[in-house]
Each structure stands twice: as C-alpha cells, then as structure tokens.
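Every protein chain of the complex appears in place save one, which is left out.
For reference, chains read A, B and C in written order, and residue numbers begin at 1 within each chain.
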Amino acid sequence: MDYTYGPGRNHLFVPGPVNIPEPVIRAMNRNNEDYRSPAVPALTKTLLEDVKKIFKTTSGTPFLIPTTGTGAWESALTNTLSPGDRIVSFLIGQFSLLWIDQQQRLKFNVDVIESEWGQGANLDILASKLAMDKTHTIKAICIVHNETATGVTNNLAAVRKLLDEFSHPALFLVDGVSSICALDFRMDEWRVDVALTGSQKALSLPTGMGIVCASPKALDASKSAKSVRVFFDWNDYLKFYKLGTYWPYTPSIQLLYGLRAALDLIFEEGLDSVIARHNRLGKATRLAVEAWGLKNCTQKEEWFSDTVTAVIVPPYIDSAEIVRRAWKRYNLSLGLGLNKVAGKVFRIGHLGNLNELQLLACLSGVEMILKDVGYPVKLGSGVAAAAAYLQNTIPLIPSRI
Amino acid sequence: MDYTYGPGRNHLFVPGPVNIPEPVIRAMNRNNEDYRSPAVPALTKTLLEDVKKIFKTTSGTPFLIPTTGTGAWESALTNTLSPGDRIVSFLIGQFSLLWIDQQQRLKFNVDVIESEWGQGANLDILASKLAMDKTHTIKAICIVHNETATGVTNNLAAVRKLLDEFSHPALFLVDGVSSICALDFRMDEWRVDVALTGSQKALSLPTGMGIVCASPKALDASKSAKSVRVFFDWNDYLKFYKLGTYWPYTPSIQLLYGLRAALDLIFEEGLDSVIARHNRLGKATRLAVEAWGLKNCTQKEEWFSDTVTAVIVPPYIDSAEIVRRAWKRYNLSLGLGLNKVAGKVFRIGHLGNLNELQLLACLSGVEMILKDVGYPVKLGSGVAAAAAYLQNTIPLIPSRI
Amino acid sequence: MDYTYGPGRNHLFVPGPVNIPEPVIRAMNRNNEDYRSPAVPALTKTLLEDVKKIFKTTSGTPFLIPTTGTGAWESALTNTLSPGDRIVSFLIGQFSLLWIDQQQRLKFNVDVIESEWGQGANLDILASKLAMDKTHTIKAICIVHNETATGVTNNLAAVRKLLDEFSHPALFLVDGVSSICALDFRMDEWRVDVALTGSQKALSLPTGMGIVCASPKALDASKSAKSVRVFFDWNDYLKFYKLGTYWPYTPSIQLLYGLRAALDLIFEEGLDSVIARHNRLGKATRLAVEAWGLKNCTQKEEWFSDTVTAVIVPPYIDSAEIVRRAWKRYNLSLGLGLNKVAGKVFRIGHLGNLNELQLLACLSGVEMILKDVGYPVKLGSGVAAAAAYLQNTIPLIPSRI
Partner (left out) sequence: MDYTYGPGRNHLFVPGPVNIPEPVIRAMNRNNEDYRSPAVPALTKTLLEDVKKIFKTTSGTPFLIPTTGTGAWESALTNTLSPGDRIVSFLIGQFSLLWIDQQQRLKFNVDVIESEWGQGANLDILASKLAMDKTHTIKAICIVHNETATGVTNNLAAVRKLLDEFSHPALFLVDGVSSICALDFRMDEWRVDVALTGSQKALSLPTGMGIVCASPKALDASKSAKSVRVFFDWNDYLKFYKLGTYWPYTPSIQLLYGLRAALDLIFEEGLDSVIARHNRLGKATRLAVEAWGLKNCTQKEEWFSDTVTAVIVPPYIDSAEIVRRAWKRYNLSLGLGLNKVAGKVFRIGHLGNLNELQLLACLSGVEMILKDVGYPVKLGSGVAAAAAYLQNTIPLIPSRI
C-alpha cells in the first residue's frame, strides 16, 4: 500500500494538506459512533462554540461542512447570493482564479479585478468601482486572504476601510483557506460576512471539513438568496442547531474528535502565539530565499505571506524538476508552480503544526536540490540566514519552562 | 473528550455509520501527504478501478467525492438533469422523502409515487405512468434501493424490466446508500445510470466519501444537463482523470488509504460472501423479531431488508425509550424511528463489517431492553431463533480452515 | 500480515490477553520519546502513585517492570528470598504449577500443598504446617489468587487469618495476575507482602508490563535476600526513584501512556464498580453453564472465579475441538484446557474491559459450538439464564444518566 516508501519521515512542505500533530492523529484513531446519541451533539456544541475563536468572532455562526475548501466556497456564495448578482472578485493567482471560475459557473455576474501574479488585490480599482456604484449593484466583494499559488497576503482591513468609506453595503466574503489559524484574521473587527477555511490547512487536520462562518448579515442574506443549494444550505444546519441535534446529515465522527484535539492544541499554544510562530517561519523562509540569491514571487513586502513562499527559479531551471527531485531524493514534498507560474516557481508551505527545526530541514533540503539542478547556491547559506533570525526570536516552549 | 465512556465496546447497530474494521482503522492512522506527488494518483487509479466491482459494473465511471450521501444524491441529480425536468420518485420512508425534498429544492418537477411506510415502491403506478408517457417527458426514475428508515428493499430488476417493457429512455438513478456492498446490486445488468453510496455504510469507513458511479448514458447526460453545479460537477473530475492527477481539489488522504483497505477486505471475503453474510444477518434478525412476537415494519417478505430491520413496538411503548435505554444501560446503539414512525419503531442496523456473534449480542440486548420497558418477552427467545438458523448456515472462515 | 482475517470483530474470551479499550489503544498510538526528558518522570510519578490504588495499598511500593507475569513472579521471589529458603506453595492448576516450577528452578525449597484441579488451596494443610513450624523455617507462602487454568479463586483473607493465628512471620506472596483490577484484592488489609499482575490481564493493556507491589516488609527482605538478580532487582529501581528519574533502563513509552489511560478508565468507572461488573459477568457465565447442563471445573461455590470459567465437556467431546471451532467458524477466541484438564475443559475468560452484551455474544457462540460438536444443548438456554440475571442487575452507565 505504501509503495513509495522512503526511510525516515516525509518532510511535508506543500501548502496543504499539512502535517497532523500526533495528538490529533490519536484523537481520530477510533471507530464510528452513532451521531444521534447524546454524545455527538454535546461534542458538536463545544466545537461550534470554540471554532468561532479562530475566526475572532463572537457574533458569527459557524458551519462544519463535510466538504473541502471548494465546497466551502460554494457554500459561502450560494447561501448569500442570487444568480445574476454582481460581485467584485480579485484575480491574483490560481486559487482566486478557481474561485472566480466557480462564481461564474454559479451564474453570478463577476466583475474581476486582475493583478499581475505576485501582486496583491488592486484596491485602487476597488475604490473606483465602489465610488461609481451609487446604486449598490455590487452585492459582494470576494477576496482570497492569502493566495496560496503566489504567496500573497491581501490587506483585509483596507478592504473593510474602503467599504466603510463609501458606506457600501456589499457583503464581504473571504477565502481564509491558507490564512485562518495562521495569519491574523479578525472577522468581527473587519466585519467580514463569510469567512471560510479547510480542515487540512492551518488547523492541521485531514481534508474533509469545510469550516464556514457567517455574520448575522450573511445569515440574513441567506433567507432571500435565490441560488439553488441543498447540500450546502445553511438553513438545514440552522434547523438542526435549533433542535440541538446539530447535523442535517452524517458528520465524520473522526474529524469531530480531531477538530476538538486540534482546537485544544491551538488554544494551549495560544492563537496569537500560533500566529507569531507562522510569522517567524515566514520571515525565516524569506531570509533564506534572499540568501540563496533568489526572488520571492511576491513583489512587495506588504504582501509577503507567512504561510507559503513561492520562490522564483532562474529561467534555465524547471521548477517542477526541483519538486520532483525533492520527493525522489530527499523525501521532501514541495509545492509546484501552478498555471501562469508553472515551471517558474516552486512553493514552500510553512503553515500548520510545524516548528522551526522542521523548517530548517526543508531549507537545507532546498539548498541541496538547488545545487542538484545546477543553481550555484552556497550550501548552508539559507539555513544560516534563517537560523540567525530564529535563534534570536524562538520563545521557550511554555509547558517546558 | 470521551465523556460518555462506558466499559467495554460500544455495540453499534445503527444503520450507519457502522463499525470500522481494525485493518481499516490502521490504514487511516497516518499523516497527511502531498496529493500531487506520484503516490496519490497511483493509489487513486487502483481505487477507481476496484471500486467499480462493488457496483458490479465494468462500463461505469466512478467518482470519489469528499461529501456525504446527501452530497452524492446532489451529484447524481445535478450532473444528469436540468431544472424543470420531470422525474418520477418513490416516497416510501424518511430517506426517500429527504431525497425527494432535495429533488424539489433543486427545481425538478417531481412526480412522487407514495407508498405506505413499510411498503416498497409501487411499481404498478410506475408502469401506468410509463405507459402514459408516450412523449418521454419523464427524464429519470429515482429510487432508493434500500429505505433505511423502514427496512424496505426495492426490486430494482423489476424497475429495469418496466423501463424496458415500455422502451422508456428515462435515466435510472439509484440511491444504494444502505445497499451497495451488502445487498445484491448489479449496475450493468440492471442498466442503472447512476448509483451511489456513502463510505460510512456497508463499506465500513468513516463518513466523508460519497461514491457515485455513472453509466456512459449518464455521462452523456452530464454534457447537456443544465443544473448549476461546481463542487459536484463530474466534468471537473473527468478533466483531472484525463490528466492522470485525478483530483480537482484535495481528497482525504486517510479515506483513500482506508478505502483501499476496505476494498481489500471485501475482496478477500468475496463480494458474494459479503452479500450472503448480510443475508444471514438479516434473516437471523427477522427470526428473532418473530420469536419476540413483534412485527417487522416491512409489510411483505419480498421487501425484507438484509441491512436494517425496523421493529414495531406495541402501542404502549415509546420506541425512543428503547433506544435511549440501549445506550444508557447496555452500551448498545440502536436506530430511532424517524418521522411517521417515530416512537413506533426502533431499528437494528446489521450492515457492514459485522459478524453473527456481534448480532447475537445486539439481539440479547434488545431482549433485555424490551423487558426493561415492560414488554413481556421471553429472554433468550430471539437469540435462540436466530442461533438455530445461524448454526446451520455460518460458513467456516476461509482463511482459517 | 492479517492472513487469518475474518469479518467483524474477534470475540476475545481467553483469560488474557484481553480486549484493549479504544481510549487505551489511542493513548499508545505514538512515537517514542526520550525517557530522560522531564516529561516521562512526571508521567511515571503519577503512575506509581495511582497504580497503588488497584492494589488497595498506601504503604506498598510498586514496580512497573518491562516483562510478563512470569518475570513478575521471578521479581517477587528473587527480591525477597534466598536460595534454599523454605516456601509453602499451593498447586491447584497449571499456573500455580508453573510458578512452583519456577520456585524450584530458582533453588528454593518448595513445600507444595497440592489440591485436586478444580479445588482451591488446601488451607487445612497450611494450618498444620504453620502449627508445626515453631522455628519459622517457612520463609514465604506463595499463592495464586485466581488460578486461571481452572477458574478457582483462593481465599486470601483466610490465609492471612491463619498466618496471624499462628503469629507466623512468613512473607505472603500473591500472584494476582488474573485477579487484580477484577476481583476484590486488598493488599494492605490482608497484609500481602508482594502482589503482582500483568498488563494484559484485567488492566486491559498489551502484554509487556509486570506490575509488582512490595510491602515495607518485603522491601526490608530485599535488602538481605541472596537470590541473584539484576534485571529484576528492586534496588536498581529504588535508586532511580530517589533520583527522580525513575528508570534503571528504558521503559516502553507506549505502555506508560497506555497505563495512564487504563487507570483513568478504571477510576472513572470506579474500582469497586469494576469489581462488581466482573462479579456480574462471572455469575452470568456460571448460570449459562448450568443451563447448558454442563459442569464448572471449579468444585465449590466458594472458589468460583469472576474472571474465568472452566467448563467441563462430556467425555465424548474433545474440548480442544470446541476452541478450534470457535475460532474457525465464529471468530470467537476461547481458552484451551491445559495440562491435566486438556481436552476436558474449555475456558471462558471474562475479565478486563468487557461488558455484558459482549459476554452474551460469547455465550451464544458457545451454545452453537456445543451443538456443532454434538452436545444436545438447547440454543438460547444459556443466554436466557444469563440475561435473566443481568437484566436485573446491570446498572445504568453513570456518564450517560
């Protein structure tokens, strides 16, 4: 079954799915259960309460949907919008592109604001669109918080600020797939209307749970939204929430217990410490890239992502070969360049339950691979740059002081 | 976390989710992996090939969708039909009701053929509808193979026979959620166009994978079907099948390995032996019910289900109290009566990776509970009736001869 | 690897190793750890404190030795006695025989008090030996609390009473392998000097930990005992206890976490509730045996064991065939008859993390097997007798009320 076995651990540095911590693997190592017994609703109740914390919301209503991020997107859109609705959506990389594709196929009228890959959302254009939209034809702004393909983090506070400036009532829908639980995300403060993530990203669970959180305004919208939906319909969930049985259909028992364990670990570390750790990992990676003499796909510091770094390779190298070699020789899993940047970048995912020495293993591996493929890197240079920063910043592990 | 702990094993006899065998639990006890490495497509390829065997199809195309049975339903409908399409659907219990509800909400024109709960699909009415439908306004027949709420198995061969008799081209869509891998199901022979099941049923996996299989005719239909869909769109899968990377979005690594192990166990036992085992379990249960002097919710033998038995309790007993007591006192999980039969029946699920002695534990528990709640059962009577049958029919375990 | 796979759960009714509860399997599902980090001593400290409770001792000193019950025996003997020491030992079945064999090979002067297999320790002979032993040549009394081969429980309180009556200073060494955590055992009250058990018995862990508890008097004896020992030497443990690092050599990290989980479950249920549960299981089994018209190998009620029942088969039946058939046809694991009772008895182990419905599965299986092998049992008779008793006595599960 494991016919691609290699000795030692796989070094998993794709930007999802990410490493699952042992306590979570343990929590999920279990038989099925009757989800209609009193035990599962009692567990679910704690999950719905606690999962709000990772969105930094008290007023939001979360949904734990047996789906992926793609399904979570669909849930966000179809519950709040009607076919033909005008939405503004930012195209800055492969995942925003896929979301836009979904938006179009779901029959929304998508007003795309495109940026060069490697840049963040163009908020100037948004501003002008909002300014012109006196009649509020724009029903929603859709934005990917962190574009996983290019390692670009968008400024959500700035989006909110613009909406407020123009007193625009558009819904604010955010893909937080590679940000929530890793980057600073403030649903209530930024008045995000729908935020969503997938279990296999910074929560460090297996794939299979789309986590969607809706503001009261989004819930209101769901009452009149005309998009056809059943599986993704929030109202079915809400009906069962009221009954106290919570599930309109069968959840994964294992993922529920896994989520409980994952949240417990995050709260034990402290969400802000988790975010600070991701910042350390991101900075360390960027310092290594710089030391190698390579360029970050992200064009400006303001967009640097703390969860994924897309590294541009010299034109004489095929970045896919780096990824293949990483896997074949070093048991290291890196992310491919996608679509427009295929062959041009490889990606280092540094999110989820990950510590600094794990990252340094990856960076040391990348150095060797760069040399393998003919790039004249100085071995140790990236690790040294990263370590110099990390050695000054890694905190003691609180439980071990 | 396990705050409803009781000593010993939970006896899980709800009709899903069902017991996961140890080898499957083991196979899923793993970290995440990069689903874009060569390993996952190689695994997926074997799964897509082998999963067809449980549908008894060679011409079908399977989809392993990260969803539940409800999502699998939606996938079957939206990929093959367009809003407004007339479909004939049988209402015989809670799950067929829920599917019909979905069909209506997805904007199909649902022509419902209702039976009394406890009866199978009324094929006479189907026949007359087909007879009258000279212009082929009926685009699909939707039928639940095994209605989990009442323990009724419908005769799919007879449905196919009717369609053929009238040379009717309607698509034949089958919910096999509580049948496939347990009851005799023959996709190719019966020319079923879409069949579907959920991982947590007879496959004995955790919840989270909707397994849908489409005939060539269904695939054809998907090219012109106008129902809006993205997450559930087969065409996205087909595109990635062609690329050999298989996944339009992230699958659950754990469920893929789990499915591999589950299929291996089923093939080791032999699919026909698995079906024969379910037949033994079903018959044994029905003999026990008879011995207790209780009535099966299923009104005729031709509809008896080998995967779930709904037992009617005397009017002076609340069947929900039986289920509560089972859990509270005996660590036994039984199924509640749903909707029209709430309070009137309790259900014994006997599907999945389950052997005869496990069933006898359940039956002995039910006897004690019946006595607990005031029904004058003779303790041991049901077990004796079941055992008399089983002792004559259980085969030796082939690997142990 | 699992080349004797059979569908469904194995019904494990040998008197050890017994079923491991899921929370314990989970707790052990982990990588190795540095046992010299602060974490392992901190864990060990809680274990040493809490494991005393299962011996009902506050003054005893426990040792968690990486060994089996046989090693725990050796530890008890070699730490407290010197070669040539006279010890009185009761031979009542295969396990007491094996212990006596060990005692002899360890060069003690073993004064064996033999009983017919099926009877308990002959305390009259002990009394006369004690009476005659004015000079206290007897250094220790060795007794198996529960003889696993015949299902005979000895009366330890009576042994203590005799020792007191004669004011005899002999050490009181008890094999509690199939009793501790299942039968009433009171180390302090009965002034047992060394008691021991194995992890795979009523504690419901994997094999691999011999748990030995020594009274202050036994610890004193260990200072002068001349038996050669190193691996089993308590003094090496005591040295490391003082240092606070606890381990003279590497423990199994997995078993330590497993023991923590096992103790937590036992304390959650309540040790006295655990013992009461075993009493229910024992009585139910004996009622079934009686209903089948078979005889218990244990000759008198006072010796009935609540953890294992040895059932005598009619002379025309080979009990080994029952055990073989149980495994081959019913996925049921029963205990063989050993040595003098080989072919004559089969054994039902009913200890550890086990509930009543699990037992009834076993009993229903035994009934079918008895019929298979030609014994004219009335199917359901044993289950009915057991259930009649159990239905009156099973308590509600406290966490579910």
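Here, a contact is a pair of C-beta atoms (placed from the backbone, for glycine too) under 8 Å apart; a residue touches a chain by one contact, two chains touch by 3 or more.
Source: prediction; values computed, not measured.
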Considering the complete complex, of C:Leu126, C:Ala261, C:Leu281 or C:Leu294, the missing chain is touched by C:Ala261
Among the options C:Ser59, C:Asn122, C:Asn155 or C:Thr207, the absent chain makes contact with C:Thr207
Filtering B:Pro38, B:Gly293, B:Pro314 or B:Pro398 for touch with the omitted chain leaves B:Pro38
Residue positions on subunit B contacting the omitted chain are 22, 25-27, 29-31, 38, 400
Had the left-out chain been drawn, it would touch subunit C at residues 1, 3-4, 10, 12, 14, 16-20, 25, 27-39, 42-43, 66-71, 73-74, 83, 101-102, 105-107, 198, 200, 206-208, 227-233, 248-255, 257, 260-261, 327, 333, 335-336
It is residues of subunit A that touch the chain not shown, namely 2-9, 11, 19, 21, 23, 29, 265, 268-269, 274, 277, 327-332, 353-358, 360-362, 364-365, 367-368, 371-372, 378-381, 383-385, 387-388, 390-391, 394-397, 399-401
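Operating definition for what follows: only the chains that are shown with their structure count from here on.
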Interface of copies subunit A and subunit B: same or different residues on the two sides (over or under half shared)? same
Separation of the C-alpha centres, subunit B versus subunit C, in whole Å, is 44
When centres are defined as mean Cα positions, the distance from subunit A to subunit C in whole Å is 53
Taking each chain's mean CA coordinate, subunit A and subunit B are separated, in whole Å, by 34
Within subunit B, the set of residues that touch 2 or more other chains is 3-4, 19, 29, 327
